[in-house]
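In this view, the complex is presented without one of its protein chains, the others remaining in place.
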Amino acid sequence: MTLYTKIRAAAFAAGIGLAAIAAPALADEQHFPLQSYRVGPYAAGGTGFFGGFIDYLNLINTRDGGVNGVKLTWSEAETQYEVERGVEAYERLKSNQGIAAWNPLSVGIAYAMIDRITQDKVPLITINHGRTDSTDGRVFPYVFPLLLNPYSETSGIVNYIASKEGGLESLKGKKIVVLYHGSPYGKETIPIYELLAEKYGFELQQIEVPHPGNEQQSQWLTIRRAKPDYVVLRGWGVMNPVALKTAAKTGFPVDHIIGNVWSNSEEDVIPAGDAAKGYTAITTQASGAEYPVVKEIVKTVYDAGKGNLEDKNRIGSVYHNLGIVNGILNVEAVRIAQEKFGKRTLTGDEVRWGFEHLQLDPARVEALGAKDLFHSINVTWDNHEGNGYVTFQQWDGKKWNVVSDWIAPDWALLRPIIEKSSEAYAAEKGIKLRTAEDAEAATN
Amino acid sequence: MSTVTADLSPPLSLPFHAGALAVLAVAYLVVPFIGSSYLFEAILLPFLALSLAGVGLNILTGYAGQVSLGSAAFMAVGAFAAYNFNLRVEALPLIGSIVLAGLSAAAIGIVFGLPSLRLRGFYLAVSTLAAQFFVQWALTKFGWFSNNSASGVIDAPPLSLAGLSFEGPVGRYLFALTVVAVLTFLAYRLVSSQTGRNFIAVRDNETAARIIGVPVLRTKLLAFGVSSFIIGVAGVLWAFAYLRTVEPAGFNLDRSFQILFIVIIGGLASIRGAFFGAALIVVFPLVLSRLGAFLLGDIFDSGVLDMTQRIVIGAFIILFLVLEPDGLVALWDRLKSRITAALRRA
Partner (left out) sequence: MAEFDWLFFTEVLIGGLLSGVMYSLVAIGFVLIYKTSGVLNFSQGALLLFAALTFVSLVEKGVPFAAAFAITFAAMVVIGVAIERTVLRPLTNKPPITLFMATLGLSYIIEGAAQLIWGTQVHGLDLGIEDIPFDVGGVFISQFDIFAAVVAASMVGALSAFFRYTRIGLGFRAVADDQFAALAVGLKLPWIWASVWAAAGLVALVAGLLWGARLGVQFSLSLVVLKALPVLVLGGFDSILGAIVGGLLVGASEKLAEVYIGDYFGGGIEGWFAYVVALAFLLIRPSGLFGQKLVERV
């Protein structure tokens, strides 16, 4: 191998390397490569999320002239949510200058990128999803499952059910069924529900729905026979509306179904029609267009004809607002990193430092025009999730309404489990655990 | 399907070898020095893995005449088996894991090939879907297969052979290239041997094959076994060399169809065909998407472009099947003979 590397270097030196066309001197720009999906089975989520993200970047450019004068740019490549298309898009887009961070919004693509971005030293943001143990910044320096990882989501849902029942003690003797999608994603939280069931003394049954989930008669008949107090829906795509419809068909009350973070959008409930009325789901960001930042996007971006969503009715929808929140978090990370490294185009590693100091308290969130849109975030060098709060929203047939306070998952309980998993990963891959000092240094 | 026998008449003729050696020489001695990481990561690695899968399926479908829609499942078996052998058997070199992975895929392939003893045509094709769904289910269901990783997704181990490390795009490319070259050579030898002729006899006329003493049942199962072995190794390359991660969902029905496309478009019963087909299937969409983005990118968003692409690809496939049903190989051979004729005249 080393021989090859040497010859290769020599070849470049001799001027054969065609790829080595000199990069033009660039204006201060920070780039966001987007592996978006606007086609295929999950297109509805993709158009909303990437639309919101782009809208926010547009807002910053138009209103503030960028972040401290550094323009934000982006480029898109379609993935259809397929891993190998995501990889191709990564290889295609990574030649862009001044990349701040990657935001694929796909677990599969994110997994395939972990090795690659770690080598390239550019952050990978997997807001609300992704690999739970990448929360541990000691092992995964460049991966950020911001706001909510799957374990926190589980704890948040159980805490919410407890609050409805009158406290964690009242969970004793209750029965909860978890209906999960038959995929790695769906199964990820199985041990956590078991752990919480044991801790709080509720009875638990976890039932799998085979992919894609367009037939759930037998599962719901089983549920009806089990007579649970609550059903948690850990669904995905078409599985969600079918679950709600089949629940109605088998006579299970919809207001006792709690959806997880990938079962919480308009696209999940609209196809179910009336069967979805009263369905409640977890979220990290409230939906609706009444928040100042969303209003500003409408005024500055959409009224100027530069909005990304084709259908303006989707402004303020769950995925659109998630995209906006994602935009806020990315932009603020860049801003925080600029304060340390200078108001210029930053390297990926410098932006990583920014994410690791991404601490937005409720006051700062309000100043950003996002009060009540999301609660706060507190990312540190070893906690890459940032202790996001969750809230619950109920579908009334037309829109989602927030029905709970901001709820904190039990992070302290989950952290040791996460560390166990990440340390096992580190051992398997021969990764040396990072320390606070390692994290402080950033290459440029 | 009569044209395919043409591929047999010049067994081990010189031009084929010369051509193959020339391609290999370029692949080993030139490409690693001039290629960009995009070329390796986004084009050559998936091309190599899919070509190998195409070679595997071609043995089953092209030579032995058994249609399978479960190729992706055998790729998955290979990938997960290699991961587990590598993880659980101490001191087993990577090459050992790969061979064992191929054998595991072959074993599963033979089991799902059993219906072929009774079924034909689409009945068989649809029944191979059982493999597709069962394997995907089993790999997701039992955490053991993914070493109880929380999310069921596994990471590829570092690639090394006999102390040499094959990291980085170029390294992984060379690794995949070597595996593909060796297996393709073996596959070529196999189909030009008596066994290969047995495959063809079974495909062309089962009863006649039986009369002339071909052990039909054994031949069919052997075809399933060999084919699955190769496809399994292709799965290892896909997971270890290309994506560097494995999740069962990546080996879905679409992948099986993709491999079938490679075989049909490349040319049935032709080892070269698999490479032609894979090149087209990997490169064509990329070219199309680049072209689309370049020409129309300012007018339409990526979604519209991608849907247009889908339509163009679909139309292209149909057009191709209508105009050149014997595949790219036939096209290539015609082109070649025309050029030689022209040269001779000149």
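By written order: A and B. Residues from 1 in each chain.
Rule of thumb we're sticking to: contacts are C-beta pairs under 8 Å (C-beta built on N, C-alpha and C of every residue); 3 or more make two chains touch, one makes a residue touch a chain.
As the structure is a computational prediction, the values presented were derived from the model and not from experiment.
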item	value
Which of A:E188, A:E208 or A:E332 contacts the chain that the document leaves out	A:E208
Selected residue (touches chain absent from view) among A:V107, A:A275, A:V294 or A:I418	A:A275
Residue among B:A20, B:L87, B:A107 or B:L129 that touches the chain left out of view	B:L129
Contact with the hidden chain (one of A:P145, A:G237, A:G288 or A:G316)	A:G237
Residue among A:Q217, A:N378 or A:T443 that touches the chain left out of view	A:Q217
Absent chain, residues of chain B that touch it	1, 61, 65, 67, 115, 118-127, 129-130, 133-134, 136-137, 141-142, 203, 253, 257, 260-261, 264, 303-304, 307-311, 313-318, 321-322, 325
Interface residues of chain A (partner: the chain not displayed)	38-41, 43-44, 47, 182, 207-212, 214-215, 217-219, 221-222, 224-225, 237-238, 241-242, 245, 248-251, 267, 270-273, 275, 310-311
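As a convention for this text, only the chains that are shown with their structure count from here on.
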item	value
Intercentroid distance (Cα basis), chain B paired with chain A, Å	35
Chain B - residues contacting chain A, complex	32-34, 36-38, 41-42, 46, 137, 140-141, 143, 146, 150-153, 155, 164-168, 170-171, 174, 242-245, 247-250, 286, 289, 301-303, 305-307, 310
Interface residues, chain A side, partner chain B - complex	1, 4, 7-8, 11, 16-19, 36, 38-39, 43, 47, 76-78, 80, 83-84, 87-88, 91-92, 95, 107-108, 111-112, 114-116, 131-133, 182-185, 187-188, 191, 208, 210-211, 421, 425, 428-429
